[in-house]
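Shown below is the structure under consideration.
All protein chains but one are shown at their positions in the complex.
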Amino acid sequence: MRSAPRGAEGSALPRWVFAPAALGALLVVVPLVAVVLRVDWPDFVALVTSESSVAALRLSLRTATASTVACVVLGVPLALVLARSSLPGLRALRAVVLLPLVLPPVVGGLALLYAVGRQGVLGPPLEALGIRVAFTTAAVVLAQTFVSLPFLVVSVEGALRTAGRRYEAVAASLGAAPSRVLLRVTLPLVLPGLAAGVVLAFARSLGEFGATLTVAGSLQGVTRTLPLEIYLQRETDPDAAVALSLVLVVVAAVVVVGVHGRRGAGPGTR
Amino acid sequence: MRSAPRGAEGSALPRWVFAPAALGALLVVVPLVAVVLRVDWPDFVALVTSESSVAALRLSLRTATASTVACVVLGVPLALVLARSSLPGLRALRAVVLLPLVLPPVVGGLALLYAVGRQGVLGPPLEALGIRVAFTTAAVVLAQTFVSLPFLVVSVEGALRTAGRRYEAVAASLGAAPSRVLLRVTLPLVLPGLAAGVVLAFARSLGEFGATLTVAGSLQGVTRTLPLEIYLQRETDPDAAVALSLVLVVVAAVVVVGVHGRRGAGPGTR
Amino acid sequence: MTGPGGLDAQLRFAPRGLVADVHLAPGEVLAVLGPNGSGKSTLLSLLAGLLRPTGGRIVLDGEVLAGEDGRFVAPHRRGTALLAQDALLFPHLSVEANVAFGSRSAGASRRAARDVARHWLDVTGTTDLAHRRPHEVSGGQAQRVAVARALAADPRLLLLDEPLAALDVGAAPEVRRVLRQVLRGTPRRSAVLVTHDLLDALALADRVVVLDGGRVAEEGAVADVLSRPRSAFGARIAGLVLLAGTATADGLRTGGGTLLAGLRDDDCPPGSAAVATFSPAAVAVHRDDPGGSPRNRWAAAVDELAPRGDLVRLRARLRPGGEEVLADVTASSVADLDLVPGSPVHLVVKATAVAVHAVGRPAPRAGGGAGGTR
Partner (left out) sequence: MTGPGGLDAQLRFAPRGLVADVHLAPGEVLAVLGPNGSGKSTLLSLLAGLLRPTGGRIVLDGEVLAGEDGRFVAPHRRGTALLAQDALLFPHLSVEANVAFGSRSAGASRRAARDVARHWLDVTGTTDLAHRRPHEVSGGQAQRVAVARALAADPRLLLLDEPLAALDVGAAPEVRRVLRQVLRGTPRRSAVLVTHDLLDALALADRVVVLDGGRVAEEGAVADVLSRPRSAFGARIAGLVLLAGTATADGLRTGGGTLLAGLRDDDCPPGSAAVATFSPAAVAVHRDDPGGSPRNRWAAAVDELAPRGDLVRLRARLRPGGEEVLADVTASSVADLDLVPGSPVHLVVKATAVAVHAVGRPAPRAGGGAGGTR
């Protein structure tokens, strides 16, 4: 805006605003500081590399990676359909895809259980094929994919809308068939949005707790991911829980700075 | 765009894209359908109004309301500071405030426990004042506020940036002091963003599970909110769990349509 | 590069009320002019296949691209390369890879596509930029690369959508020169050029179609339409005042009864329907009746003053006829005369500055569109 440029003094905030803002910041900062203070630094490495910790860490990384891949494979096409097609019912489809964003994970997990559990809708047919999903590692991946999918779809759809259709129209007019347009023009254009979506989906998968616990239980090495391990160890081995928590806090911090931090470049950037 | 207007055929999607997209949609739809199929309709009202269900429902509504109010009181000033001030360290502040968005809730709960628990950083001083937080209803509200705050801050900050400072500059030039500008101009302008943030924060609070379980436990009528009740009843009384799940699915659907549904108004809207 | 046949299109798109027939001989360049919302961009989108027509047919070099039988050739099979207002170079590809994109899409080998790309980079004077990324070149350079990219796809028809509109004043002439060279050079290229810019039409096109409200308001050789507009919009884009009426022995009498002295065409006998045109710059504005020799001296009232570049355009209504006349005066004259809306003025135009010509169907061309004044 021309009459209120950057560095403007005009729209100064009333001073009293800073008090609740500081309180809000403390609400987040104090617990994080508390974690850091509680870390048993001399034993940190040993705690993080204990057998059960490593098992949980490896399981978490494996399942989060798998569910992120599943999110990309399913979510990018969904985002393309939402942003580029003109099917009827698109509005309903968008609502359905975004639902897990606000659905309590426990409810999501229960819904998955009723879908693929032994007594679920798809349970008997899957059983007939010799496939068991509930309370296996596959259930962990399923739960994580369910809750993480909307993060990827929202990121990619936003990027697709921002990129617009103009490059695609030009590419088609130059003779590129739809698949070539998609792979050589559309996807490269939305790569930053896709990357942000991948990071967010991975982070959400890594932290999944409620849905995983409900549909997959807590079996060491099979379904006990890092958040479950932390939850279980908080009483039996608090030091291990703290150490593992710190690992996840650092991961979260890296993700936030990577995905949202660019916003902070200047007051005018968005 | 002028050369690829709405209804354009040019940038048609390759057909194969629709297959994974359909699979992705099914991933969400099938579990939801499974829940609906499992509902014991004749007993639905009785199940939802059982003593423990009503206790959990009431507790969830009370705590979610309280934490949403806390989010508004703390989050709006935070959003104002992030969007309108030019303090040093704003980028770090934004990262901190957004951290709970990607931090696993269990870790958040544990961090809160180390902050306000009996052996936490603030535990002894609070104890000296006769205040106990951990494993009380206050802990539930604290956990819900911790995880919901970023939703409110992101919504309001986005609305503030979209609204810009121009109206505020004009209001100041007309003689309005900063507090009057804030209350009579800024806040009314960002009301839609604030409303969206309130709905999202309420939904996130309502579904909170991991952090609540960790910092508040599961005491009927005190800390056992609806998601905890559903988790506990899924084995003892599956019909009650399903019925309560459906209630939360409906709440989630209303929230999604209310906050994100407008996006679907047309392919050109964002 | 175009075979015999050229373009023969009846363009129909009901949602925007477009009903326009467009014909193009092989190697011809057609400029499409018209106000915003007149259907210029819809016309291009229909030719490119970005919109599905609601009727009519499009035939290019004998091939039916779209027809009433529901036939619709997808954009990538049409050979109608699009050059938009923004260069829209694919940001993740080098300049050379951008130019090679069309050949690669057509299945050419990497090597063959590179050779084609180098040829067109050379033609457009952008060889030095081959290995740069699009964000490393200027706006004018990017648009020249976009020209190269469009031509490297070897299109049967080039579609140019205001190709110079987004360029700054310094960059436009060079891009215009490159376009002139590739369109007007040997071999000539068939192209449809949507523009709002007279200079582009003059420099690049053989013929011009004026669209208004989705219909063809006027059609003809560029210089004809500019110097002798027959439609109100044609006059507007030519920057002329147009008054319609009946030819008289020494000029024209308007419907409102105003008499204009002017130079009458031979094909326009007294009594026939005619239009008189003159430039707003030829109109002198006085506060008091200047008297003297000029035969066109009218009392008028200022309706509106609007700045146009350095000049002020005065819109005045003649008394008593009520015809609207434009006059361009300098800002200092406006100050000197203290003109505001409502000021009474006297307008003077020399008879030698007024051209009177017949109104009729535009100079016919085989299969020409729905012409005539509107």
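Letters A, B and C mark the chains as written, and numbering starts fresh at 1 in each.
The rule we apply is simple: contacts are C-beta pairs under 8 Å (C-beta built on N, C-alpha and C of every residue); 3 or more make two chains touch, one makes a residue touch a chain.
Quick caveat, the model's predicted, so the values are computed rather than measured.
**Q** Which residue, C:17, C:139 or C:239, contacts the hidden chain when the whole complex is considered?
**A** C:239
**Q** Touching the hidden chain in the complete assembly: which of C:81, C:116, C:203 or C:283 does that?
**A** Missing-chain contact among the listed residues: C:203.
**Q** Mind pulling the chain C residues that touch the left-out chain?
**A** 169, 172-173, 177, 197-199, 202-203, 222-223, 226-227, 237-240, 279-281, 304-312, 328, 330-332, 334-336, 340-341
**Q** Counting contacts across the full complex, list the positions on chain B that touch the omitted chain.
**A** Listed in rising order, the touching residues are 166-167, 169-178, 180-181, 184-185, 188-189, 191.
Please note the rule applied: only the chains that are shown with their structure count from here on.
**Q** Specify the chain most distant from chain B by Cα centroid.
**A** C
**Q** What pair of chains has the most C-beta pairs in contact?
**A** The largest set of C-beta contacts joins the chains A-B.
**Q** For chain A and chain C, let me know how many angstrom lie between their CA-based centres, rounded off.
**A** Inter-chain centre distance comes to 52 Å.
**Q** Taking each chain's centre as its mean C-alpha position, how far apart are chain B and chain C in Å?
**A** So the centroids are 55 Å from each other.
**Q** Using the touch definition from the top, which residues of chain A touch two or more other chains?
**A** 166, 169-170, 172-173, 177-178, 181, in rising order.
**Q** Could you list which residues of chain C touch at least two other chains?
**A** In chain C, the residues touching two or more other chains are 48-50, 74-75, 82, 84.
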